[in-house]
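Missing here is one protein chain; the remaining ones are kept as they sit in the complex.
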Amino acid sequence: MSDSLDELKARINAFVEERDWQQFHSPKNLAMAMIVEAAELVEHFQWNTTEESYQLTPEKLEQVGHELADTFVYLLRIAEVTGIDLIAAANAKIELNARKYPAEKVRGSNAKYTAYQEQ
Amino acid sequence: MSDSLDELKARINAFVEERDWQQFHSPKNLAMAMIVEAAELVEHFQWNTTEESYQLTPEKLEQVGHELADTFVYLLRIAEVTGIDLIAAANAKIELNARKYPAEKVRGSNAKYTAYQEQ
Amino acid sequence: MSDSLDELKARINAFVEERDWQQFHSPKNLAMAMIVEAAELVEHFQWNTTEESYQLTPEKLEQVGHELADTFVYLLRIAEVTGIDLIAAANAKIELNARKYPAEKVRGSNAKYTAYQEQ
Partner (left out) sequence: MSDSLDELKARINAFVEERDWQQFHSPKNLAMAMIVEAAELVEHFQWNTTEESYQLTPEKLEQVGHELADTFVYLLRIAEVTGIDLIAAANAKIELNARKYPAEKVRGSNAKYTAYQEQ
């Protein structure tokens, strides 16, 4: 049974192939395209306080959804062209992080969190 | 039947809650964290030619997988805290893009591609 | 009389030439390198509140100085290879912004500021 992520990936690949855009989708170019989309998300929050960033109007929420979608599409394309299984890679990384940041040592402190994150 | 993406999201949320890190995961902070991970991906390719970026050693490929994973984890967290359904948002965005870039008009030309992308 | 910025530019150019690194310094590659450095700056502040980001320890301040320096060096390199006069470009942009955001219309309001910035 194919799931919704597989369907999305197939749809994105078809979209790219119909336009003959694979030729522009090198890992280098896609990494650039993805960070541009990530920056469009950052732009929505740059003058907000931390608190304001939780309170999104419906219009803003829709725009944020578009930026997330664009970032996700390029992320899936990079995974596609490099042959990386994104779900497996994320699961493996969480395993690593769980060992790197044991819950009992890092719980709840900003200072500790930052110190651990920066290692 | 839950799929692998739902399982991954549940796992990430549990990871964050066990560490009491929700308090740091505002949309603003998560957008910053995500672009930092996206930049770590960019760093892998910055001195490569376009061609070289396709030819990744196993070691490099593993590192690229880690950066993709980190970006994905933060993307899923942003979707979580903003209540956005990432799969639905991506499908909606592809619909929009399909109308914005009709295949017959943009096929294969770098010049056309760039011009369309920049609109 | 040459000023300190001209001296810095000459020094950076000599550094690059002594290493025969001009060949890697295309506008495309340098733009990637610069955003990677900008992200290293973002990383310092990603889990801070807005208020905390003003309170930097001497150690953190030194690190922030390194990231600013790296970003500046690549910015100057991009200006060099594209033949753009950075000071002149910045002065011209401020003129444009002064017309785009008249002081009497945008003064002090976050809402107004954001709305103007997003146009």
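A few comments on the model shown:
Note that the chains take the letters A, B and C in the order they are written out, and that residue 1 is the start of every chain.
One rule holds in what follows: a contact is a pair of C-beta atoms (placed from the backbone, for glycine too) under 8 Å apart; a residue touches a chain by one contact, two chains touch by 3 or more.
Just so it is clear, the model here is predicted, and its values are computed rather than measured.
Interface residues of chain A with the unshown chain, by the touch rule above, are 24, 29, 32-33, 35-36, 38-40, 42-43, 45-47. Those residues of chain C that touch the chain absent from the view are 1, 3-5, 8, 11-12, 15, 18-21, 23-24, 26-29, 31-32, 34-35, 38-39, 41-42, 44-45, 48-54, 56, 61, 64-66, 68-73, 75, 78-79, 81-84, 86-87, 89-94, 96-98, 101, 103, 106-108, 110, 113.
Interface residues of chain B facing the missing partner chain: 31-32, 35, 43, 47-50, 52, 110, 113-114, 117.
To be clear about the criterion, only the chains that are shown with their structure count from here on.
Put simply, the C-alpha centre of chain A and that of chain C have 25 angstrom between them. We define each chain's centre as the mean of its Cα atoms; on that basis chain A and chain B are separated by 3 Å. Among the residues of chain B, those in touch with two or more other chains are 24, 29, 32, 35, 38-39, 42, 45.
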